[in-house]
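Here the complex is missing a single protein chain, while all its other protein chains stay put.
And now, chain A:
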Amino acid sequence: MSRPEGTRSARRSLQVKFVPDEDVLRHIADDAGTKVRKDKAQLSVSVKRFVKKLENISDNEAQEILEEKNYVAALGICAQDSVGNGSNISGGEVYSFQTPKRSNKMAELASELAQTPEKNVAPDHSRCPEKMAKTPQSKRSSSTKVQQRNKKKEFVSTTPYRLRKRLTAPDPYLESESEYSASCSEEEDEEDKKEVSTVSDQKTPAKTKAAYTPPPRNSLTKKIKEQKMSNLVEEYFEAHSSSKVLTSDRTLQKLRKRRFNQQTLHDLLKNAPLAYAAEIRDLNQQHETLFSKWMLQLHLGFNIVLYGLGSKRDLLEKFRTSLLQDSVHLVVNGYFPSITVRSILNSITEEVLDHIGTFRSPLDQLEFISKRFKEDSSLELYVLIHNLDSQMLRGERSQQILAQLSSLPSIYLIASIDHINAPLMWDQAKLSLYNWLWYETTTFNPYVEETSYENSLLVQQSGSLALSSLTHVLHSLTLNARGIFRLLAQRQLEKKDSPSYPGLSFQDFYQQCREAFLVNSDLTLRAQLTEFRDHKLIRTKRGADGVEYLLIPVDDSTLTDFLEKEDEDV
């Protein structure tokens, strides 16, 4: 915030001239005259100020702090009148996601949480450690006996949670652990220091009568801040540089847990009652009172973006059904994995504008749309986008196009975002095109639709999709082609335990196909493979020796399922 030195600098043209004693005296006397009028306390202030101003040192810094404080004060206005939204939390709290101190912190917290509400949960106590004891510990027995005993003793004596017994970590773990805790304690110290200094800083803006805060204090704060920063950075890289991971090696397979597919998951969740349904309903009803306001603001040239925890799909749907029934509107399910900007634009041009024909590029299409909307002022369109920040729409170009679309005066956009980093999608130019009004609509509704497309680790879903596509494609092929594919799949399954399996080489494959009377020349095989490749059923890659390797890019379980199904069919 460099303010241009206006009138002052102009007047401050330097003139060197001889000053006789008298003038100097008179100048001093002038000061004295002022002082006479005012009482002692203020007098000292004015002198101090005068001196400071003459010296003109380091007060820029003070000014900076003052302004910062103003800013914080103005932004933290909410703290005074809390209107239901949880926005009165300092940034430090939000962004300081906890980082681990010990490897089994989670289990500890879990047991802690399990115990908190009722103090008389004795049975729980006995059960938890028991359960935890089942976890495979055998691999960790590399540490020396003495250490282990020490460790155990220490934990039993200090912590009430028997869970911590699990913490019998081998040496390297121990080392890194102590490192962690050391840095943590350091951090805490600094935090304390910082608190102290900020407390004293707070006095500065309200100064004048109080003593002028010396600059060293400021630089101290700054230094501490920097230190803290660098510490954090170091920690980050420390944690991310080593490929060693401080987690247990248990896998879901060992849990003897079958994986759900999407359908069973859905059914199970439907049976589970939603917690706090009444409160959630209240919350949503609160948001629904805003509908008419949204409508008004959309028409005044703003666009609306909704944020906050919970699915906002139902809310938007309700908005749509209650207010948009009589007008043209477009609902975009951004979370759908194959949505593109082009498909959005296409549906506008084809369905809304009744235009038949294609466009060379989305930009052309956008130009066409904006032209049509400008020509015909009676044309209005509401666009509802669920999850504007989804994988497919978050790209720079997509956002640019959507922003331009939303800036048209007769297109009204109302969208929802969920990702924590969603606002990073937009730079100033896009923000001004979008002309957002932000609304916090925390609904706590489960993201049912939004997560159903996700390839979650826990859901056996990608398999079912791939499987159905596999069978569909193969059914349209000849018997021989199916046989070729089966052969390839079987070979791949045989080698599934070797992780470095490059795929079946073309020559081997050809040989095997010939033996099975599936092809009679390598040309026919090649033609067949081209067809597979076009349907993305196989992938070829050239090895180091120049040999072509064939691979089916589907995971093993799916492939097994596929073969089983094929067997049934035959």
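We take it that contacts are C-beta pairs under 8 Å (C-beta built on N, C-alpha and C of every residue); 3 or more make two chains touch, one makes a residue touch a chain; residues count from 1.
Everything that follows uses one rule, which is that contacts and distances are computed from a predicted model.
**Q** Given that one chain of this complex has been left out, which of "G patch domain-containing protein 1", "V-type proton ATPase subunit e 1-like", "Geranylgeranyl transferase type-2 subunit beta" or "Origin recognition complex subunit 3" is its protein name according to UniProt?
**A** "Origin recognition complex subunit 3"
**Q** Which of these, A:Gln400, A:Gln492 or A:Gln528, touches the one chain of the complex that we don't see?
**A** Within the whole complex, the residue contacting the unshown chain is A:Gln400.
**Q** Determine which one of A:Pro337, A:Gly395, A:Pro446 or A:Gly543 touches the chain that has been left out.
**A** That would be A:Pro446, which touches the missing chain.
**Q** Please pick, from A:Asn271, A:Gln285, A:Ser476 or A:Ser500, the residue that touches the omitted chain in the full complex.
**A** Going through A:Asn271, A:Gln285, A:Ser476 or A:Ser500 one by one, A:Asn271 is the residue touching the chain not shown.
**Q** Where the complex has a chain not shown, which of A:His419, A:Arg491, A:Arg526 or A:Lys565 is the residue touching it?
**A** A:His419
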